[in-house]
Every structure is written in structure tokens, then in C-alpha cells.
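One protein chain omitted, others in place.
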Amino acid sequence: MTNDPKIVAFLCHWCSYTGADLAGTSRIKYTPAVRIVRVMCSGRIEPSFVLKALKEGADGVLICGCHPGDCHYQEGNYKALRRFHMLKEMLGQFGLEGDRVRLEWVSASEGDRFAKLADSFTEEIRRLGPLAWKRVGNESERRVA
Amino acid sequence: MSKLKVAVYWAASCGGCDVAILDIHEKVLAVNEACEFFLWPIAMDFKYADVEALPDKHIDLTLFNGAIRNSENKHIAELLRRKSKVLVAFGSCAHTGGIPALANLYSKDQIFHRAYVESPSTVNPQGTLPQTATPVTEGELTIPTMFDHVYSLDQVVDVEYYVPGCPPNPERIWEVLFAVVSGATLPPPGSVIGAGERALCDSCGRKRTEDKRITGFNRVATTPLDPDICFLDQGLICLGPVTRDGCGQQCVKASNMPCRGCYGLPPGITDQGAKMIAAVASVIDAREPEDIRKIVATLPDQAGYYYRFSMSQSMLGRKKA
Partner (left out) sequence: MSHEPRIGVYVCHCGVNIAGVVDVKRVAAEMASEAGVVLSREYKFMCSTPGQEMIIDDIQSHGLNRVVVAACSPRMHEGTFQGACRKAGVNAYFFQMANIREHDSWVTLDKEEATRKAIALTRAAVRRVRNHEPLETRQVEVRKEVLVIGGGIAGIEAALTVAESGNHVYLVEREPTIGGHMARFDKTFPTLDCSACILTPKMNAVGSHPNITLMTSCEVEEVKGFVGNFDVKVKRKARYVDHDKCTGCGACVEKCPVKVPSEFDEGLSKRKAIYTPFPQAVPNKPVIDRAACTYFRTGKCRLCERFCEPKAIAFEQQESTQEIQVGAIIVATGFEFYRGEALSWYGHGRYPNVITALEFERLNNASGPTEGVLRMADGRVPQSVAILHCIGSRDKNYQEYCSRVCCMYSLKFAHLVKEKTGAEVFEFYIDMRSPGKGYEEFHDRIREEGAHLIRGKVGEVTDLAVNPEEQGRLIVVAEDTLAGSRLRVPVDMVVLSPGLSAHRDSKVAQLLKCAVDKNGFFIEKHPKLAPVDTATDGVFLAGCCQGPKDIPDTVAQSQAAAAKALALATRGVVEAEGRTACIDPEVCAGCKLCVSLCPYKAISFDTAKEISVVNEVLCKGCGTCAAACPSGAAQARHFKDVHIFNEIEGVLAL
């Protein structure tokens, strides 16, 4: 149980977070591995959030926003989309499997889809194995903080 | 007045920082007047044993340049830490890892293999790799152990101050030395000194548009560069927006080259690459994943661009094991 993957999901308030709420009110069961952090708009999500999550021990990161055209703030999800693709490319240079960070559009009505997505993404991360980024460098070489 | 007791050391570095100290030109005479040196391998002859023999905290100021790449670097860093009142991470490598830390995108094994087996100029059919201890008739010869990871100085020992730059701007060096010698009140430990508090764009005089759009990334070697227009507006990655001011803009102003980020992060941000992607990707002029990927593909080696000088202090720090 404790060896289960840990996944941080960044959800926009208006669509995806509401969609996740709907999964709850519909009592759809899904993995507890996915831990949700709310932002007002996926346009607020920046690469440093993803890096921070990976560094703090997340095995995968999920980014969710409104479907294209539905952004509450007009265009924020497109900004998230561009940052995601650029970041993903760079993460490859750090040896990160492309599937560890994922972006999906989830609308406020897609509670069921969010639950399924949480499960399938967790399964994918389980397959990739733990990331354990905290263990970067050699403890004997580093200063003990 | 007794002279200021000073040490200068180079770990994993190119020597440029030492040269930069000499680049203060005739002021070096004033430095010599005010300072007594206890170690400066590139300029004067001292032995490690002489330093080891000093009482702890004997040295007033150590300017330590270079990253921590091997056991010798670490040993001397620890030694100088013990012997110094004030230890300064001097230059990009000691500050944030610098060029040597780009090697964190590879493992030690990959590096050895490349350097001693695969490189075109190498003939090494047995695949012999460097050994840290070699028995010879006189006994055992040892060389320092290369680490699997390159560290910034403060990842190995406590550091009072940071002077960024590859190399630090000589005028800033003089200001720092002058401040110490003249007994001025120093900023709180942990501060970056000899640099500005904002991003480089603050002092950059290039014209910028308010409607940047990136349709593809250009590269310095293949693009005619307008000396008066913001590099980002010309489709070039310039790290000015994510780099601390204070360098004097040797690249941007004098050489018409985009900023490469050697002064490190400005205060308040945590990762040059993350911030650069956040900023640049936002203005990519495409909406479809396929089109976005095509534009991103015109920028090979993002990590090399963003973390040229700051890999050790980047959030990820190295390639996944």
C-alpha cells in the first residue's frame, strides 16, 4: 500500500476540479494515489510546480484544464498546453519517461472520466516504477544538511 | 592595520575566475598592499600542508572558484571551510555548478566511456579506465576519485557569500574586495554579492515588443542578429529574463550575443529552466499539439540552454539514474 505510486494532480478550479468534485458526488471510486492541488486556471500551472512535485517524491504529475475553447479565462489552457509540451521535451533530457507527466482536458461534467483517468494514469506510473528523485547525488559526498 | 588574510582556490574550474581577479588590472597592486595570501594555486606557490597547519579560522576570506567534481575538490573545500572566517563561492561553478555540472546529464560511467573509449582521438582497445589507486614499485599511487555528480560549493560545505559570474565581472570583484578590505558592513550570510537584485532585462537597452510570438527558435550561428532588438523578439533563447543582473552585459551589449545565464537566478525564483519554459512557451504561436511540438523541436538541447551554468542548483539537478 505504501509502495503505491504518488501522483500530484494540478487541476483548474472551473472545469477539472469541478469534474473531480463530480466524481465524488457520483461516488465513483478511484485510486487514492492521486492528490489534487487546485489552481484557478491551468494557465497558472508552471513547469516549476511539476519539477517541485517530482523532486518532493511524486512518481507522476497530472495536469488538467478545461477543454480547448472552454477556458474560463479564455486561453489559459493553451498556455498550459504549450508549457507542457516544451517541458516534456526537456524532461526527456533528464531521463524522465515521457509518460510520467501528462496533460488531459477534463470538463466539469466529466467526473467519470476523471476517475478513469486517475486510475489509468496511476497504472501507467506503477508500470514505470518509482521515481524517487530525492535520492539525487550521493549522500556521502554531499554535505549533511 | 594588519593585512587581510586571503586564500583563492580553484576546484573543478577553467581558471577564468582566477584570471578575472587579475583583470582588476593595476588595482591588483592595492590588493597586494592590503592582503596577505595563504593559498592561490594558479598564482603563487603554496602547499596544502601549509594550509592544514594553520589554526582554524585563520584565513579571513577565501574566494573559492570551481565546482566539486572529485574527492580532492571536496577535501580542500572542507579544509578551507575550517580555516576560513568567510568562505565565498566565487564564480558560476562554485555558485551553481557552472559548465562542469552539465555533466550531471550523464553518469560517471557514461563520461568515462565517452572520454576514454569512444572519443574519436582515443585508441584504447582494452578499454582501460582511470584507476584511483595504482600499485607501482615504490608503493601505491593515488589520484582523487571522480564523483558521479557535480556539486556546487554550498552542497558540500557552508558558504557565507556567493559572487556569481563566468567569470565574475572584474569591477564587481573589486567592489567586493574593497568592501571587505575597507571593513564595510557585509550583508547577511547567504547573500549573493557583487551582483544586482533584478533580472538582466532591467539594464538591457534593447527594444522589446509587447506582443512576442514565437513561431520557431532561431540559433545564433545561423541568424543575423539585430543589435538593438530583444533577442526573444528575434526568436532566440536569451536567458536575460531569468538571470541576475550585474555582469555588465559583456555578451548582450558588447558581443551581440544572447545572455547565457552565468549570473544565475535572480532572487525569488527557483529554477532557470522552469521559468524560461514558462515564459517562452506561453508565447509560442500555435494551438495544436503537433504544431507546438514542431516549434519546440527547433530548440534542441533545452537543458543545455537553460542550465548551462546552473545545473547543480536546478530543481532536478541531474539526469534520472
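Which chain is which? They are A and B, in the order written, and residues in each are numbered from 1.
Going forward, contacts are C-beta pairs under 8 Å (C-beta built on N, C-alpha and C of every residue); 3 or more make two chains touch, one makes a residue touch a chain.
All values derive from a computational prediction rather than experimental measurement.
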In the full complex, the chain left out is in contact with A, B
Candidates A:A58, A:M90, A:L103 or A:I125 - the one touching the absent chain: A:A58
With the missing chain put back, which residues of chain B would touch it? List them for me. 197-202, 208-212, 230, 232, 240-242, 245, 266-270, 275-276, 278-279, 282-283
Of the residues in chain A, which ones touch the absent chain? 1, 6, 8, 13, 17-18, 20-21, 23-25, 27-30, 32, 35-41, 43-46, 48-49, 52-53, 56-58, 69-76, 79, 83, 115
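Just so we're on the same page, only the chains that are shown with their structure count from here on.
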Inter-centroid spacing, chain B versus chain A (mean Cα positions, whole Å): 32
Quick one: which bits of chain A touch chain B in the complex? Just the residue numbers, please. 46-48, 50-52, 54-55, 68, 78-79, 81-83, 85-87, 89-90, 93-96, 131, 133, 135-138, 141-143
Residue numbers on chain B that touch chain A, as the complex places them: 68, 74, 105, 147-149, 151, 154-158, 269-271, 273-275, 277-278, 280-282, 284, 286-287, 289, 292-293, 296-297, 301-304, 306, 315-321
